[in-house]
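For this depiction, one protein chain was excluded, whereas all remaining protein chains were kept in their positions.
To keep things simple, chains are lettered A, B and C as they appear, and every chain counts its residues starting from 1.
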Amino acid sequence: MVLKTSRDYLDGLRGRHLDAHYRGEKVADPVDHPFVGPAIRSVAATYDLAHQPEHADLATAVSPEGERVNRFTHIHRTAEDLVRKVKLQRTLGRLTGSCFQRCVGWDALNALYITAHEIDVALGTPYHGRLKRFLRHVQANDLVCQGAMTDVKGDRSVRPGGQADPDLYLHVVEKASDHIVVRGAKAHQTGALGSHEIIVMPTLALRQGEEDYAVSFAVPTDAPGIIFIVGRQASDLRCQYDLPLDHGNARFGGHEALTIFNDVVVPIERVFMCGEAAFSGKLVERFAGFHRQSYGGCKAGIGDVLIGAAALAAEANGVAGASHVKDKIVEMIHLNETIYSCGIACSAEGLEMPSGSYYINQLLANVCKQNVTRIPYEIARLAQDIAGGIMCTLPSARDLEDPETGPFVRKYLAGAPGVSTEDRMRVMRLIENLTLGRGAVGYLPESLHGAGSPQAQRVVIAREAPLEECKQAARALAGISLRHSS
Amino acid sequence: MVLKTSRDYLDGLRGRHLDAHYRGEKVADPVDHPFVGPAIRSVAATYDLAHQPEHADLATAVSPEGERVNRFTHIHRTAEDLVRKVKLQRTLGRLTGSCFQRCVGWDALNALYITAHEIDVALGTPYHGRLKRFLRHVQANDLVCQGAMTDVKGDRSVRPGGQADPDLYLHVVEKASDHIVVRGAKAHQTGALGSHEIIVMPTLALRQGEEDYAVSFAVPTDAPGIIFIVGRQASDLRCQYDLPLDHGNARFGGHEALTIFNDVVVPIERVFMCGEAAFSGKLVERFAGFHRQSYGGCKAGIGDVLIGAAALAAEANGVAGASHVKDKIVEMIHLNETIYSCGIACSAEGLEMPSGSYYINQLLANVCKQNVTRIPYEIARLAQDIAGGIMCTLPSARDLEDPETGPFVRKYLAGAPGVSTEDRMRVMRLIENLTLGRGAVGYLPESLHGAGSPQAQRVVIAREAPLEECKQAARALAGISLRHSS
Amino acid sequence: MVLKTSRDYLDGLRGRHLDAHYRGEKVADPVDHPFVGPAIRSVAATYDLAHQPEHADLATAVSPEGERVNRFTHIHRTAEDLVRKVKLQRTLGRLTGSCFQRCVGWDALNALYITAHEIDVALGTPYHGRLKRFLRHVQANDLVCQGAMTDVKGDRSVRPGGQADPDLYLHVVEKASDHIVVRGAKAHQTGALGSHEIIVMPTLALRQGEEDYAVSFAVPTDAPGIIFIVGRQASDLRCQYDLPLDHGNARFGGHEALTIFNDVVVPIERVFMCGEAAFSGKLVERFAGFHRQSYGGCKAGIGDVLIGAAALAAEANGVAGASHVKDKIVEMIHLNETIYSCGIACSAEGLEMPSGSYYINQLLANVCKQNVTRIPYEIARLAQDIAGGIMCTLPSARDLEDPETGPFVRKYLAGAPGVSTEDRMRVMRLIENLTLGRGAVGYLPESLHGAGSPQAQRVVIAREAPLEECKQAARALAGISLRHSS
Partner (left out) sequence: MVLKTSRDYLDGLRGRHLDAHYRGEKVADPVDHPFVGPAIRSVAATYDLAHQPEHADLATAVSPEGERVNRFTHIHRTAEDLVRKVKLQRTLGRLTGSCFQRCVGWDALNALYITAHEIDVALGTPYHGRLKRFLRHVQANDLVCQGAMTDVKGDRSVRPGGQADPDLYLHVVEKASDHIVVRGAKAHQTGALGSHEIIVMPTLALRQGEEDYAVSFAVPTDAPGIIFIVGRQASDLRCQYDLPLDHGNARFGGHEALTIFNDVVVPIERVFMCGEAAFSGKLVERFAGFHRQSYGGCKAGIGDVLIGAAALAAEANGVAGASHVKDKIVEMIHLNETIYSCGIACSAEGLEMPSGSYYINQLLANVCKQNVTRIPYEIARLAQDIAGGIMCTLPSARDLEDPETGPFVRKYLAGAPGVSTEDRMRVMRLIENLTLGRGAVGYLPESLHGAGSPQAQRVVIAREAPLEECKQAARALAGISLRHSS
């Protein structure tokens, strides 16, 4: 067992044979790449934190074998583990102001841990043992896994088998005794270029006849046939062409990639589901459940940064004492803590599963995520309100440095005493980053769609809610003779 | 120690010397009073539940002395106790569709338990010992306490000492070695006529010079000088003049009273604070903290009833399958579970206090209550949407029974097959009760103002929030040189 | 032509042969009935206003024949007429704090005026001429018409012809050369007992085979076979059993009735549609369009009352200067004026129809009403917030009058200097009336369901919106080759 340092992690990323592309060019070295680099630094923060004694309880955990591992590789053993997960995520969200990209794989490991056990119990398959060996490998080397669930899906009104192109959902194209071959693509792969392993899962509850799509496995990120096309983000070119001040958050960011599996060979020891369509829905639901919990932590952490930035902007503008400004900051805090409360609640109400590991309260985790699809947008709006129009008409850092315009910028964009024009500009750029720029990608649309779009949560909420009990309670009070509803 | 039955409780309420009034008349016997009776039946439900084995873990607790007591008399010893409190409250809210009125006194006991200990440690006073003896009395006899905090306040823009009438805040008018005499009034006393004891606390953080207002004590409900004037509620006359169907919820209700302390003598053994103005703010904050947690349970329970009633209404109207109706029910559930999540979160994050008892997470409890000031209103609106206009234009039950009009009502208000007109009317009356009638008092304005009006929570949220940490996080990411803010 | 006074109107209501019931009893005289009387006084206000010179431009109009008529009997001839309608409604809403019940019939007249003309042009029928003669009768005698559209509908998942009981939608049961006979019932008949004529229309767009349900006509309110069962309202018994202070709004109210047509004979001269199923949808849509416009006026007027009451409550409580209170009042005004703006906009954008009369902008009228299904609920919540908890725990007026409790009520419910306890109580009761009592029925659920439930507006919005133009605009900007969408 090893708790890697961020230095170990960054060094280890070099020299791989990734087939990765961004804006029409090969990404030779993700670590030093102007756009991908900040995203990888966010992942690196998960390694740094594990070495900070004051965060050890959150950032590391002790495995059942008694070894201290990075918590991002830990299988939850108690409800307290689930609560710590959320607190760890909030801490890192606050630290990086971005997605740190290591949760998806963690949630995939935990979802598979429960479901592989379930399949084995039902069907006598060997999946759980394989998964535990893979887990030991991940823990022993303190690896980053990405979780790959979302197929590209083509025409969403048609099932996998009915698509014009069968590859629009990832599927098994060849099965041998010691390996399988898969083809397809997964969209929106968070943390793609900074991870060591890819854990693939199906994207929806499959039916009889769709067995080829019911496949789960792990492959190294640089396995032959894997191609990454990194997605671009709002204001993404600033990290390449502008001074750091204009980045808003120059150190950290997130990234996603379209990941193509172009006939990738997977050794049988790395296969955790293959054809068991009846269990695919459960696996999807579990992964989504864990990942919807996650958003109650990380997005609250980013919310902290945005609240802090709004408060600094109010100070820089000289309006920190205005009652409406103070009230808006209270509202931002209230909303942000509502997200967090939902994250904590679904964790504290977690339950032990037959696999021995813990699962969140599924109804509450979906409620958590549903709130995350709304609340950050209102927090962002309030932050922009407090920042003022200057947030989006601000001259560039180059204008500040230019000897001709610099003195004018400095003179005329001065704010309240004690705040330099430059610091005022920095705060504005951070708010821009989080509400309209690269950080906004992670804070806003990712809050909508990550871990499933809003409607996906509503489907689960409808299914999980104790509606029959509610109806019985209403009948009892209304004086209606009790009976079962249709 | 005894776990009273509801029969014991109801019998014990008779024959007291209450000085109570409602609509210009003396209330001779609260138990059988048409308006107060349903409220007392709601309290009685807290006794019934303690005798139901499947609810024993929630409805009872084991005291440090090893005795099983009704949980409503228990001092919280763990975060799990705090979580169980919320679950007990949700259960009873769902069971009664109303306020069951026993939480205020419970929250008062727990707040005093922490604060009396704190005063004693600081000042060497004997309050905590007195309180523990009073607590034993409450537990041994399984008593209902009401918590009396909210002074009538007169002109809210003026402090206690500045009021035209000094009695507009309750205060000590005489101090003797073995007793004190108090005068004033407390507004909105929940559960007034069904309780055995009144626990009085100050209503705000007092300052030097306001010591006479810094008083906390307990007196029996029928102590000489105590006068109750019961407040009326929406549609309150129905329980007196109408058939049960028209009550909506004929069995249960809530009630509040204006409680006047007309020179009441309090034995010194029953005094828990007397002049320690500096601690009054802490006591208020603690009581409010516990009580704001409470709303995450009880109001979610009433929300369950309303959601169930809306679902029944949809079935009765034949629209249960319409996509917009299903979506509205999902939204109601989502909102209701958001309240509950906040209740759970502030409990699971509870902390041990120097008194040995547990206190909720104060920031999250205030966030919980702030959500409760908004969410039930939207749930109520959605319930009315699903119910349809008939909810508020429905003929009376007398029209249904009238031989001339009854057949027309039955014929023309028929709904979907399998639901009788009468049952359809019952559901509509329950929704009316909870959104416009007697139940609405408890579900809507009480959700706004109970445990403090919305602005009161905002003040605490502003104070408790980690705004400085947020600002530091923002500075770090924006690249602003770190410093302490003004 | 005559502009009746309210005295004329009230006198004329006596001595009719109404078959009306309320709470299991016959209503002998609606004018002096404790529950119905206030509703009839609200209608009477429409007569009073027509005699006030400063309101003459709003409350009266000049017919094409050059005669001055009460505007509630006027066919709109210009967009300015439509705007004045909304202003008249706001004025009366503000004056009565309730539904004044004369708009439904007015909207029915205007909808029929357009549609009867349309049928005649298409089919050569004589409906428009009949309607104009009926209109002259209404104008000449300054009559109140009620509009009867909403059938009781039984199982809403089934069409009229498929109901277990064919009478659940009103239909023709006999046709003769000089009359027809109809059977069925209309729910929620606003202003039932205070009107002179009932104008019946079908409730939905009918299809081939449903011709018997496609019927529109007018009958006097006391025609043989018509039976009214008046719906009860929140806190309805107060007007019968309590002192005026406790009514909140003792002078005015609204009322609705279930109206049964038990084989009612209609002379052929009073029939405006009979079997023309293809035009029923247009008639429904037009009536709904006019009535959805109406809500932009009347509910803004009630909103004015509630805003004023909240401001008075803040003064009585001594908190009128608190920044959060001032801000909440601004929010209430903002929301209320948003409703009003939508009412004005759909009127100012009105268009001339082939009948020569004017029709509102249908998309904007539906947007108006959709806002009305939401905004009053938030205004009501804010009013309750400002009022404080005392709004729902207030002792009764009898307690104030009782010599034993009266002095205590007066002493302890004193508010800010300059406001008597009694006036403070009056304001609280008015807010209770409008948010939880009899006035709330008109301000809240009626805002949801009157003129069609929220989903009904969404259907029209979807149909009326220029979505294809929007898509073309998006294609042009995105650079997509222009084509027609599927």
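Keep in mind that, in the parts below, a residue touches a chain if its C-beta (ideal position, glycine included) is under 8 Å from a C-beta of that chain, and two chains touch if they have at least 3 such contacts.
None of these values were measured; they are calculated from a predicted model.
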item	value
Left-out chain, listing which of the shown chains it touches	A, B, C
Touch with the omitted chain, as defined above, among A:D107, A:D142, A:D167 or A:E464	A:D167
Selected from C:T150, C:N371 or C:S453 as touching the chain missing from the view	C:N371
Chain not shown, touching residues in subunit C	83, 94-97, 244-245, 248-252, 304-309, 311-312, 315, 326-327, 329-330, 333-334, 337-338, 340-346, 348-349, 363-364, 367-368, 370-371, 418, 423, 426-427, 429-430, 458, 461-462, 465-467, 469-481, 485-486
Residues of subunit B in contact with the chain not shown	323-324, 327
Footprint left on subunit A by the chain that the document does not show	21-25, 150, 152, 154-158, 164-165, 167-168, 185, 187-188, 227, 229-238, 241-242, 246, 256-258, 260, 262, 317-319, 321-322, 324, 373-374, 377-378, 380-381, 384-385, 387-396, 398-399, 401-402, 404-405, 408-409, 411-417, 432, 436-437, 440-441, 444-446, 448-450, 453-455, 458
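Basically, only the chains that are shown with their structure count from here on.
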item	value
For subunit A paired with subunit B, centre-to-centre distance based on mean C-alpha positions, whole Å	39
Rounded Å distance between subunit A and subunit C, as computed from the means of their C-alpha atoms	51
Distance between the centres, which are taken as Cα means, of subunit C and subunit B, whole angstrom	37
Overlap residues in subunit B, where contacts from two or more other chains coincide	458
